[in-house]
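Note that one protein chain of the assembly has been removed; the remaining protein chains are unaltered in position.
This part shows chain A:
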């Protein structure tokens, strides 16, 4: 269903356990062991950071809304759970995902424009032939079984803003955390509202007005340690241990904890989400853009995937 997450294809076909996801990926690697050995790649989270950067660059040139970029990121993640990355030209896949996501999110761009921007951004790896992108669109849609409607956490965040009296800063921090979660497996693991609650929780405990965080992804280690603190303070407020210090945000965390306790929401899932994003922020510290780019470019060139 289009409006109902519970009956959506997203929940029925694109929500996995960690084990299932691991199996899928292992199967892909096993099918192409030589390929995998010949072209080592950075860990998936680093690849995701790289893809995210490339999508942002293309999105900026095209003036694409954040939600469409999020949709594109999820398409890419779904696609690469079915197709070995070394068999594809990631630049073409990225551009195709953006092109398709824009159509789905009602902000379409002409295929020629997308191709010409792709050509400008990645001249050595991108064909000016629009039919390549059109062909890749078939590939992408087919691997996704035409299941293209995506439920994002943004809507839950907007809906819950009032419930938890989020300030402007807290809301935008939560929004940034949601933006960042597309670089993790979380969108394939948890429901959008679970992710939204995780983002709200983190935003409340990080207290953006005090730490002066602009974008969660830009700050790195600071965030990770603050998030650890966040998690433990959340656990405390869940168990009802009163905090001596703390102002408005503390009260809000308490309110969130009470609200969760009264709801049917799986609190363990939120804790797990929080840990996942924290560990992502830690891993982000070691991200080496140059190395990641070179590894990708190497197999694309060597295998003639840019042709």
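A few comments on the model shown:
As a convention for this text, a contact is a pair of C-beta atoms (placed from the backbone, for glycine too) under 8 Å apart; a residue touches a chain by one contact, two chains touch by 3 or more; residues count from 1.
Keep in mind that, in the parts below, contacts and distances are computed from a predicted model.
Chosen from "ESCRT-II complex subunit VPS25", "RING-type domain-containing protein", "Serine/threonine-protein kinase SSN3" or "Ubiquitin-activating enzyme E1 1", the protein name that UniProt gives for the omitted chain reads "Serine/threonine-protein kinase SSN3".
Touching the missing chain, out of A:169, A:282 or A:306, is residue A:306.
When the missing chain is restored to the complex, the residue among A:92, A:160 or A:173 that touches it is A:92.
Residue-level contact of chain A with the missing chain is found at 1-4, 7-9, 83, 87-89, 92, 99-100, 103-106, 108, 111, 127, 130-139, 141-142, 145-149, 303-307.
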